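Removed from the display is one protein chain of the complex; every other protein chain stays in position.
So, chain A:
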Amino acid sequence: MKREHTRSLTDYAPLVYPGLMLIIFFVVPFSTMIAVSFFQRDPAGFYKTAFVFDNYARFLSLFFGQVLGFSLLLSVLVALCCVTIAFPFTYLLVRQSRAIQTVWLVALLSVLSLSEVIIGFSWSTLLSRTAGISNLLVWLGLIDQPVALLPSFGAVLTGMVYQALPYSILVLYPALVRLDPTLVEAARTLGASPGRAFFNVVVPALRNTLVATIIMVFVFALGSYLLPQILGRPQHWTLSVLITDQAIYQSNMPFAAAMAVFLVLISLALVGLTLLVGRRESAA
């Protein structure tokens, strides 16, 4: 059955407001950035209008390639860690009483109210030698000397997973609440242990939600530029850190814009690839 289409201008009226917002807050700034990425830097001032590929050419070096690779790897790792922690956690959470669920969700939402700066400095204290959790391990007799756990890759990863985890749980929560609990029970009456039922039934039934969560955290982590600076060494800095550095400290807007455009294109390509692979698998 095909729906009737009567096209008149008033039919599109509801689209005007969202369309306008999208143009003002997305299309205009993004187009400006693309335009600036072709401009030339003016050492005396800001930048001057031009159309050159210098900024992109400068980016195509081994150094920036490595930084890009590291940024992508870190973001993928953060996404995988988040889903690995958040999915079983949320699965167990929705089985608790309403009161327990509320307490957990409020606690998780309160984490969202913390700024990246606060999260960064809290973790840098927690992982420090003088006041950090290694002192706790010494007290427990697990290690001899308190050690500094930062700056390190692990510290960056921990901070970013901590920051993205509430988002992952909030995305997974509604899908898991809606999941028919009798699916797992049916698997169990058919001889599957609870763990087996989880991997055989719950994970495949929620595959699309899982992919969506991974993509969301991945994109979220790509944009993180404070935590790698607070918790990591310079070799742990992501492309976002370099973009900030170029844009704010080196006043090289055109180069920063070029890197940002490149990052957007690469992440779009990766997200597209993930969706494509997902679709092919579900068609098979």
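We adopt the following convention: contacts are C-beta pairs under 8 Å (C-beta built on N, C-alpha and C of every residue); 3 or more make two chains touch, one makes a residue touch a chain; residues count from 1.
Operating definition for what follows: contacts and distances are computed from a predicted model.
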Checklist line | Candidate names "ABC transporter ATP-binding protein", "Transglutaminase-like enzyme, putative cysteine protease", "Tryptophan synthase alpha chain" or "PadR family transcriptional regulator"; UniProt protein name, chain not shown | finding: "ABC transporter ATP-binding protein"
Next item on the list: Give the residue, chosen from A:K48, A:R178, A:R196 or A:R279, that touches the chain omitted from the document.
Entry: A:R196
Next item on the list: Consider the whole complex, including the chain that is not shown, and state which of A:A148, A:A205 or A:A247 touches that chain.
Entry: A:A205
Note to self: If the hidden chain were put back, which residues of chain A would touch it?
What the structure shows: 180, 182-183, 185-194, 196-197, 200-201, 204-205, 207
